[in-house]
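My questions all concern the structure below.
With one protein chain held back, the other chains of the complex are shown just where they sit.
Now for chain A:
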């Protein structure tokens, strides 16, 4: 697998993200794969920003340890990103001829280019368009692939804008006379692929899973999921409402679901905290809701624009009382849509809350991926044939749920403990019967092969356990170790609650060492698994906001005999 990593930084308005997006789309058109992260300063507008673009000739959904090329459209606020852009020893730093890279880059191999001068030869010329052309040339991306990407991105603004953009890209392309063009030697594939961001893919998964009602309150980094859904949900006869707060958002979803419409909400840590009481209501009243939590740095307001896996314990344990529910985690970027779809299906099948542990590092990343298949799973509610007691104790624990206007089996849904017919009750027998039923329906359900993923040799020496953005990193680590003679596999517990503990223990039985990798400070996944598994575990836990790199994990494993 060949890879190339480049970073582009600049102040707000310089067009860093546009440049990255164009290159990513051009790489897709040219038959390559790629992964792109965006990073912003805290300012609303005008702050510095950067994109990290990882290109490859094979699917890639993770960060690489070092960058090959860094381009500063300007250098305002670069220090803020310096930690995020570790450079190779032989990395090249590009800068505009009139700009001076900061001191800390002076020992790198610098290359000055007349980017601004070239842009100024055009009316309203833009340095980022010229730079896009120059970078495409340097990488070995065909000019027409970039021009097509410009057309797609700018076509809404009219032909004149597209043409001007294409001319600037071409002028930039011409600046590089002797490109190193590493991509030219790579294998190119003409199979169809998507260029997508994580939040929209998650939204697609919800729609595929049958969600037709979404209520939410804006919060970084979940907002762009809602913004993707806003114009699209109505095309599927669905409803999206911006609630007055997260308390309203979760309760609106519960109300919609009560009428039979599969409903979801999306939020991030602080919003999740506010939704907690509502989550308990949905669990107790057995009203299905799918909840997407896009994890950002916590606690409290934390680091809103950056990633972490630190909401895990909240997802698992936030609702008070005994509140069994479902928590699922995507295994990497491409798994966002299937996992959201699966969650929507599970919520309705099991009449409970299904939470998806998404992360900023996945949700706001963009990637070139194989088209993500539809699982064919859809929300489906068990309904009564005639009169029925709403919370009747069935063998599966799932009781038929009458729907207003459709079923002649009226009942009052309740967060109070209730009898099997929904009458409030504080009797021990009713409480125990309902608790057992709500637990039983989750434990007896057949979750199938999706519950647990395994990648690597069947009989490994070492097993890594990882979810979310760390899954592809763990797979890369396992590949490298296996190649080096230490057979290593990765286990991905997509189903975190209820945890298939016996199955996991069985898979881990032969391993000499098992490591739990996670992007938080307190080793939340490690402690959760330790509470349920018999297998001894080691922990590799690092908080955000920096992504964990394969090299760091490899080093930690090597230090342990």
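Going forward, contacts are C-beta pairs under 8 Å (C-beta built on N, C-alpha and C of every residue); 3 or more make two chains touch, one makes a residue touch a chain; residues count from 1.
Criterion: contacts and distances are computed from a predicted model.
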item	value
Protein name as given in UniProt for the chain not displayed, "UspA domain-containing protein", "Membrane protein", "2-oxoglutarate ferredoxin oxidoreductase subunit beta" or "Energy-coupling factor ABC transporter ATP-binding protein"	"2-oxoglutarate ferredoxin oxidoreductase subunit beta"
Touching the absent chain when the full complex is considered, from A:232, A:383, A:431 or A:486	A:232
Contact with the hidden chain (one of A:407, A:455 or A:518)	A:407
Sole residue of A:17, A:256 or A:398 that reaches the chain not shown, by the stated touch rule	A:256
Option touching the unshown chain, where A:82, A:273, A:303 or A:423 are the choices	A:423
Omitted-chain contact residue, chosen from A:213, A:345 or A:526	A:213
Hidden partner interface residues of chain A, rising order	25, 28-29, 149, 152, 193-196, 200-201, 204, 207-208, 212-213, 215, 230-232, 234-237, 239-241, 243-245, 247-249, 251-261, 263, 277-278, 281, 285, 368, 371, 402, 404-408, 410-416, 423-424
